[in-house]
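With one protein chain removed, the remaining protein chains of the complex are shown where they sit.
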Amino acid sequence: MELTKNITLGVYLPGSTSIHRLDPRTKILAAAILIILLLFVRTYEPYLLFSLFLFAVVLLSRIPVGYALCGLKPMLPVLAIMWVFQLFLFKTEDTAVLFSWWIFEATEAGLHMGNLISLRVLFLFTTTTLLTLTTSVVSLTDGLESLLKPLAKVGLPTQELVMTLVIALRFVLILAEELEKIVKAQMARGVAFDRGNFLQKTKKLFPVFLPLFIGAFKRAEELIVAMEARSYTGGRGRTKMKTLRFGRVDLYSTLATLAFSALLVFTILRSGPLY
Amino acid sequence: MPLEVIDLCHSYKEGTPFVHEALQGINLYIDDGEFVGIIGPTRSGKSTLAQHFNALYIPRRGKVLIDGNDTKDKNTDLVRLRHRVGYVFQNPDYQLFASTVGEDVSFGPRRQNLPPEEIKARVRESLELVGLDYEAFFKRDIYALSGGQKRRAAIAGVLACKPRILVLDDITAGLDPAGREEILAVIARLHSENQITTIFVSSSMDDVSVLAERIIVMHEGRIIIDDTTRAVFSRADELEEIGLELPEVTVLVEKLRKLGYKLPPGLFNIEEAQAAIAMALDQGRAEQ
Partner (left out) sequence: MLQGLKWIGVILDKLIETIDLSYSYRSGEGEAVRALSRVNMAVYRGEILAITGRNGSGKSTLARHFNALLTPKEGRVLVDGLSTADKANTALIRRKVGMVFQNPDNQLVSSVVEEDVAFGPENLGLPREEIINRVDEALNTMKLETVRHENPHHLSSGQRQQIAIAGVLAMKPECIVLDEPTAHLDPRGRREVLQSALKLNREEGITVVLLTHFMNEVIYCDRMIVMDRGEVRAAGAPQEVFMQEELIREMGLDFPVATRIASALRSRGYPLPPSIMQAEELIEGICRLK
């Protein structure tokens, strides 16, 4: 029973590689461009290119490959459900029927759609995880705030929004820890989370959510009080210890990302949508 | 119902950069009716070990046998086993998940599909064992309980499953002195009147020393001392070296001993220390 093991989203892995030292804005922009491009990918070839790029980032940042991938494990059940839904429900007019079961028909179009959507979610998640693994909470905040400055000018509370986002990210791990404690306490009193099939296991999780959210709210409230006690009153008037510097390495990295994006766009256009 | 641990190893976050070898080859035998303290500094592996006792962790290397049943064995009924080995967690907020005391204490028995009269009898019995009056507390809201009462309610919830082994994980943490005394008295009574095997996990030697007959000292995933309480406390230097704080009484008596007062080693009980110091002083007077 170890739930926090496979949580990588929102975890920061300290390091001093060139990827770690990049200006957070470079990393955030790169991640944003890649994620937007992902939405347009409708075939398999671009994913091959994409995985090469992500693999290069993993190598450069010296994150163990297994660790970078293990964060995907908790998502697999959800993806599997999504995949099955697409397989049976997505149809085009001229698609071949692979097999049918009761009133449902699995089609070739559904199979590809299921694959592509699953791939999209996996790559989206991996890209975001790589960003948080190599960027500390504060530099993430600073980077986002700096990038959103134009929006602040028109009166949006960007600093508060960013702080909320960052704290939400921090709570991924906290929620997993809380969940582990509650599940263990219930197991200790005879709830068999570790027995039964997938459906039975999921059903047993429901009574866990109430204490989980009460616990999380309590902790969030304590964090807010602690921040207030340290004179936090929102973003106004805050200064920074670390200033952002967009250096030469950042320029090269951005150019590399843009070049890769162009290649990706070209591949996307050339291969055309599968459906 | 004896408990046996053979060559047990466990690591957290295996295959990640944060891998932590929590247990490295643990061998242990705890007999019926014993009162054993497990102490060690934070991250010494004591909670990890304790959570193997009721199969919250299933060993990947090594074995845990409860009454001869291997927790790794597919044929072992883990739900039944967890009723036989009760586990009380450090923070009662995670352990109490119903809204009233009665509902919470009956949680375990209800899982066992017992007849309603039996459930009611068990709830009554468990509440009384921990010193909470059934009539007064049955309908009481969990949130209206004090820290000490919450912990007692949590213990009652575990007792309602009729355990033969009771594992208590740092249950005095965060309690005020009165609450702490209250809970220690309940545990002492449970052990002496009901002969429940009790395993008391704590980082505070003060708490462990009051009750345990035998103490297991853990350090960095290994058992480094396993002996009677008195013998453990007479090895003061070793304990300090691994980052454990000795009970204040022991420290004080050791200092006097080093000044030449004739006192026995390994004293940890305040009444004994008072008597021993008085005797040493009386002797000194008589010699003059």
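Order of writing sets the chain letters: A and B. Residues in each chain are counted from 1.
Note that a residue touches a chain if its C-beta (ideal position, glycine included) is under 8 Å from a C-beta of that chain, and two chains touch if they have at least 3 such contacts.
Bear in mind that the values here come from a model prediction, so they are computed numbers and not experimental data.
Peer 1: Looking at the whole complex, which visible chains does the left-out chain touch?
Peer 2: Spelled out, the missing chain touches these shown chains: A, B.
Peer 1: Which candidate, A:Leu69, A:Leu223 or A:Val249, sits in contact with the chain we can't see?
Peer 2: Of all options in A:Leu69, A:Leu223 or A:Val249, contact with the hidden chain holds for A:Leu223.
Peer 1: Can you work out which residue in B:Val64, B:Ile119, B:Leu175 or B:Ala212 touches the chain that's missing from view?
Peer 2: B:Leu175
Peer 1: Among B:Pro2, B:Pro41, B:Gly131 or B:Pro265, which one is in touch with the chain left out?
Peer 2: Checking each option in B:Pro2, B:Pro41, B:Gly131 or B:Pro265, the one touching the absent chain turns out to be B:Pro41.
Peer 1: Could I get the residues of chain B that touch the absent chain, sorted low to high?
Peer 2: Touching the missing chain: residues 18, 41-43, 141, 143-144, 146-148, 173-179, 203-206, 243-245, 248-249, 251-252, 255-256, 259, 261, 270, 273-274, 277-278, 281, 284.
Peer 1: Could you please point out the chain A residues that touch the chain left off the display?
Peer 2: Those residues of chain A that touch the unshown chain are 12-14, 136-139, 170, 173-174, 219, 222-223, 225-233, 237-243.
One rule holds for everything that comes next: only the chains that are shown with their structure count from here on.
Peer 1: Whole-Å distance, chain A centre to chain B centre, using C-alpha means?
Peer 2: 41
Peer 1: In the complex of these two chains, what residues of chain B are touching chain A?
Peer 2: Counting only chain B, the residues touching chain A are 12-17, 51, 54, 56-57, 78-79, 82-83, 86-87, 89, 91, 93-95, 97, 107-108, 111-112, 157-158, 161.
Peer 1: Spell out the residues on chain A that touch chain B in their complex, using ranges where they run on.
Peer 2: 1-2, 4-5, 13, 63-64, 66-67, 70, 178, 181-182, 184-192, 194-195, 207, 210-211, 215
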